[in-house]
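Removed: one protein chain of the complex. Kept in place: all other protein chains.
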Amino acid sequence: MAKSNKPIIWGTFAAGGELVSLITPVLIVLTLLAAMGFVPEMLGYEKLHAYASHWFGKLVIFVVLFLSLWSQAHRLRITFFDFGVRADTLVATTVYSIAALCSVATAVYLFRF
Amino acid sequence: MSRRPYIQEVSPTAWFFKRPRYMRYMAREVTSIFIGIYTIIMLVGLARLSEGQAQYEGFLAALRQPLSIVFHVFALAFSLYNSFTWFNVAPKALPIQVGEGFMPDSVVAGGHYVVWVLLSLFILFWAGVI
Amino acid sequence: MSENRLGARQVELEVLRYNPETDEAPRYQRYSVPCKNEWCMLDALNYLKDNLDPTLAYRWSCHMQVCGSCGMMINGEPKLACKAMVRDYEGVIRIEPLAHFPIERDLVSVADDFMDKLKRVKPYLIPGQPKTLAEGEYKQTPEQLKRYHKFSMCINCMLCYAACPEYGLTKSKFIGPAAITLAHRYNLDSRDGGRDERQEEIATNEGVWECTFVGACSDVCPKHVDPAAALQQVKVASTVDWYLEHFMSWSKK
């Protein structure tokens, strides 16, 4: 029995899980406020655009989105299994592809600033 | 005349109804659907932001749909649940030995809560909410 | 002695019965057992066997929570029958063999799979630096002992396997909590040098990576071994291994 390659994903899952646990609730609060019509100052176009244009902002946005994507993709894969979807290879390919695609998209969008 | 071990089948789709503990676990796993969708919403926001002010305003307007508000409320609840479950078990992965004993779980978990509160406050402050 | 301690009551047990020679499938049988308040479930079963139905089959030996024989499902939870107290239950109590294992007969489950898994993870000291008896003992400080001590307390009762949904869902492919914990116990031992060999077994898809951190194993463990923690630690260590092996192969000697 060969050693598993799952650590490659699990590494991002663990790191992503930590990050998501720490900041996702507050991020949701921010967009929830926006959704209710009280757009926080930082979510205004000017500010946010400026932030995304700075290299540091780009880095932060990329790391947050990247880790969040991969950690949730991994957990989603397990969730499918737990709900009885046994086509694990198919599920894994799909969710990881989406995560990969979205990661590339993130990078591409960030380049546009 | 002899052995015939009876195999106990586990229902692959309904097993988690059996124990409250399993339901709690599934609730934790299901958070990934909400957080996952939320991440994609953030990505869409980023895309709109890169496309210019009009597009971005459109995105903010779309957020105001009732459906989006409902989603946000659920996503917030699930992500909080995710955070708490994560903090509570965090001490298990990396036990810290101090002399003969281990750092108590409550300290490691408590540390996470403290960081979480501070970070959240900082982000709220930075975003101009408080 | 105060009254409640000496109280007795009639307890209704609904016990799963399965006789492979006469039953197509398991069925439940009701017994009404006069129990004392300070009895554990095993006392109730022993009374039942001695006085009501000698054909009931179940395992037990120590009656002191250490031999690990008497694991069974009591109202759906994996428990040691000698640790579950009658006074903590109300109404009809349902008693079944451990979940996820094939049923040999009545409350006796087939433990072969568990025994194979124990053996597979090499749960014995593979000395880092072999020593002869004449050289005396290996030195191990109380700190070093403490590092693995909790994980050496497993009584092999298999309750964690009955609690772990992934063990059931993978149709027993998963090596499972207790065996992986035991491997981890030796990996953490300052005298041991066999980690690489054990990782070949446990850092695999059927090993620790089948665990989704449900945590039920630790909830039910009667000896507070905390297998979920052990498995989580194995994942962290295996991930570090993987990155070292693939991205920093030069760091390995």
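Chains: A, B and C, in written order; residue numbering restarts at 1 for each.
Convention: contacts are C-beta pairs under 8 Å (C-beta built on N, C-alpha and C of every residue); 3 or more make two chains touch, one makes a residue touch a chain.
We adopt the following convention: contacts and distances are computed from a predicted model.
Trainee: When you check the chain that is not on display against UniProt, which of "Cobalt ECF transporter T component CbiQ", "Fumarate reductase flavoprotein subunit", "2-oxoacid:acceptor oxidoreductase subunit alpha" or "Segregation and condensation protein B" does it turn out to be?
Mentor: Of the names offered in "Cobalt ECF transporter T component CbiQ", "Fumarate reductase flavoprotein subunit", "2-oxoacid:acceptor oxidoreductase subunit alpha" or "Segregation and condensation protein B", the one UniProt assigns to the missing chain is "Fumarate reductase flavoprotein subunit".
Trainee: Please work out which displayed chains the absent chain touches and list them by label.
Mentor: When the full complex is considered, the omitted chain touches B, C.
Trainee: Looking at C:34, C:76 or C:142, which makes contact with the chain not pictured?
Mentor: Of all options in C:34, C:76 or C:142, contact with the hidden chain holds for C:142.
Trainee: Could you please point out the chain B residues that touch the chain left off the display?
Mentor: Interface with the chain not displayed, on the chain B side: 1-3.
Trainee: When the complex is taken as a whole, what residues of chain C touch the one chain not shown?
Mentor: So the residues of chain C touching the unseen chain are 1, 4-6, 19-22, 37-38, 40, 43, 49-51, 54-69, 83, 85, 87, 104-106, 108, 110-111, 115, 118-119, 122-125, 127, 131, 133, 136-142, 144-145, 148-149, 152-153, 155-156, 182, 186, 189, 191-192.
As a convention for this text, only the chains that are shown with their structure count from here on.
Trainee: Could you work out how far the Cα centre of chain A sits from that of chain B, in whole Å?
Mentor: Roughly 12 Å, centre to centre.
Trainee: In chain C, what residues contact two or more other chains?
Mentor: Within chain C, residues 165, 169, 212, 235-236 contact more than one other chain.
Trainee: I need the residues of chain A touching at least two other chains; which ones are they?
Mentor: 14, 78, 82 - these are the residues of chain A that touch more than one other chain.
Trainee: Give the list of chain B residues in touch with chain C in this complex.
Mentor: Going through chain B, the ones touching chain C are 1-8, 10, 12, 15-16, 18-19, 21-22, 25, 29, 89, 92-95, 97, 99-102.
Trainee: Show me the residue ranges of chain C that touch chain B in the complex, using the header's touch definition.
Mentor: Result: residues 18, 20-21, 25-26, 76-77, 99-104, 110, 142-143, 146-147, 165, 168-169, 212-216, 219, 226, 228-229, 232-233, 235-236 of chain C touch chain B.
Trainee: For the complex, which residues does chain C have touching chain A?
Mentor: 165, 169, 199-201, 203-207, 209, 212, 235-236, 238-239, 241-243, 246
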